[in-house]
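In this view, the complex is presented without one of its protein chains, the others remaining in place.
Letters A and B mark the chains as written, and numbering starts fresh at 1 in each.
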Amino acid sequence: MGRRLTGFLWRHPRAQLGLLLSGPVGWLVIAYLGSLAVLFVASLWQLDDFSGEIVHDYGLQNFQELWETPVYRTIVGRTVAIAAAVTVTDAILAFPIAFYMAKVATPRVRALLVVAVLMPLWSSYLVKVYSWRIMLQESGIVNWLLEPFGLHGPGFGNVATWLVFSYLWLPFMVLPIYAGLERIPDSVLDASGDLGGKPWMTFRRVILPLALPAVVAGSIFTFSLTLGDYITPQLVSSTQFIGNVVYANVGIANNLPLAAAFATVPVAIMIVYLLIARRLGAFESL
Amino acid sequence: MHISDGTRLMLRIGTGITLAFIWIPLVVIGIYAFNESRSQAWPIEGLTTEWFSKAFDNPGVREAVWTSVQAGLGATALAMILGTLAALAVSRYRFFGRETISFLVILPIALPGIVTGMALNSTFTQVLNVDLTLFTIIVGHATFCIVVVYNNAVARLRRTGTSLEEASQDLGADGWQTFRHITLPSLRSALVAGALLAFALSFDEIIVTTFTAGSEQTLPIWIFTNYSRPNQLPIVNVVGLLLILISIIPVYLANRLTQDPTGTAAPGAGGAAAAASAH
Partner (left out) sequence: MKTGQWRWWTALAALTLALAALTAAGCGDDDDGGDGGGDESAALQKLGKGEGEVNLIAWAGYVEDGSTDPNVDWVSDFEKETGCKVNTKIGNTSDEMVTLMRTGSYDGVSASGDATRRLIAGGDVDPVNVDLVPNYKDIFPALKNQPWNTVDDVNYGIPHGRGANLLMYNKDVVKPAPDSWGAVLDPAEAAKYKGKVTAYDNPIYIADAALYLKATQPDLGIDNVYELDDKQFNAAVDLLKEQRDNIGEYWSDYTKEQAAFTGGDSVIGTTWQVIANLVQADKKSPPVEAILPKEGATGWSDTWMISSEAEHPNCMYEWMNHIVSPKANAAVAEWFGEAPANEKSCALTANKDHCDIFHADDEQFFDQVAYWQTPTSDCGDDRGSTCKDYSEWVKAWTEIKG
């Protein structure tokens, strides 16, 4: 039996491939895409006004409601704007250190820097958010440091969420950019210098285009992680993100249909984002 | 490579700023772990190690850590198998839809955690009628951990090429021997690095977990609940500091592994794949 199966597979590479793919594809398609499909179906259901039970009638009422209520648009706009701001901030913060690691530092320093960037990635997300809470509160370190200069910290609000998100996802931006920059041969940079390119010119015309896929790869994470979070906004502000509204509806009100309908918004945004990212070659830099 | 002094200085300053930004909050947690008062105001008044013994005596933390370890190991094992299979298929075969696989694999991590969590939750509770247990946590975590293993394995397979494997077969080795002696050794460090990352992702995940855990308490969920109890705050700070310190071990391991001569040149490549932390 085993021998016959062996022979069969030997002669049929397609069957090998099928066997190989059945596990992962089965898992992702059935367990994951299947679940997403369930969620989408749920977004077409309704909540019965009287009993508060979910009624399995299909219709677009939830989407209509989301479209017609201005507050939901405000929230989507705010979420996307802060996600974009976080992505840009992280790219700016990540570039110098990534470049330093890839092209300037000695191997020893480089190893140390890699550890210094990686370690926060491994420590608890919640602990990091709470640390910011402690620092940003009225009697926290930030105000204590700023007070002598007559300044006052941002307190808890949109600025705080922007700061904390930028902090949380920064390593996800540093690492791909570092890997991307390291792949650029030194000779290319020297050539640009030899041909008279000023540092800024070299950066803009040579480094940036070559590193772009890596930046986009990093941005997938800074952007999507911000887009879907609801815990950080709740902890460092009273601002509502898409995630907060989804969570409030599914977790508190038991209104799964409306939550599911709203959840399709970030899904659509991310799928478009990923398609663009793939076109820019970001998937090779992950 | 030539870099002017001015540029070099700017890079140093930029690096310094980013490093400070990364590390100050971690140092703050470290300081607060020794805070004598339960109050979280700055500057702190006195130092104590009292909270450490309280944290060690706390059975809730120990149980939560154990649950998280089990979930992490289960999810990592599943992700290793599924990720490796997908990577072998994609890098050693040409077939219709090959490009779609990498898209499919990355989807669970790129879509917001709350979507993944809610989708799995409605499938478990509304369609399949399963109780939410450790098993459902593992299923959820494995789904978004596949990408880390997959990315590491694909990168390695792409780099190593097929010539050695072909040579092995030309010399009469069968499939298993070739795999044992050629493919596996070249994949090993990439797989271990991938596994470490997958474990880390699972260990720190909270959003998907919230929707799939039922009454199970993983460490992040324990931390979250206990942060909302003012009396427990100092203990949570201690746990936070310990987590930061313990994270040296996997970071060190991952760093060692990715710097081995047969491996990837860039330690970052593996880490970038981690760009996956699951929130």
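As a convention for this text, a contact is a pair of C-beta atoms (placed from the backbone, for glycine too) under 8 Å apart; a residue touches a chain by one contact, two chains touch by 3 or more.
This is a predicted model, so every value here is computed, not measured.
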{"item": "Candidate in contact with the missing chain, chosen from A:Ser124, A:Ser166, A:Asn249 or A:Ser285", "value": "A:Asn249"}
{"item": "Interface residues of chain A (partner: the chain not displayed)", "value": "5-6, 9-10, 13, 16, 19-20, 22-24, 26-27, 31, 47, 49-50, 52, 69, 71-72, 74-75, 133, 137-140, 155-157, 234-235, 237-238, 240, 245, 248-249, 251-255, 258"}
{"item": "For chain B, the residues touching the chain missing from this view", "value": "37-41, 45, 57-60, 63, 78, 81-82, 84-85, 88, 92, 128-131, 135, 139, 162, 165-166, 168-169, 173-176, 178-180, 183, 214-215, 225-233"}
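Here, only the chains that are shown with their structure count from here on.
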{"item": "Residue numbers on chain A that touch chain B, as the complex places them", "value": "13, 17, 20-21, 23-25, 27-29, 31-36, 38-39, 42, 93-97, 99-101, 103-104, 111, 113-128, 130-132, 134-135, 137, 139-141, 144, 167-168, 170-172, 174-176, 178-179, 182-183, 186, 189-190, 193, 199, 214, 217-218, 220-221, 224-225, 227-231, 242-243, 246-247, 250, 256, 259-260, 263, 266-267, 270, 273-274, 278, 283, 285-286"}
{"item": "Parts of chain B lying in touch with chain A, wherever the complex brings them together", "value": "1-4, 6-8, 10-15, 17-19, 21-26, 28-29, 32, 40-43, 81-83, 85-86, 88-89, 93, 95, 101-116, 118-120, 122-123, 126-127, 139, 142-143, 146, 150-151, 200, 204, 206-207, 219-220, 223-224, 227, 236-237, 239-240, 243-244, 247-248, 250-252, 254-255, 259, 265-269, 271-277, 279"}
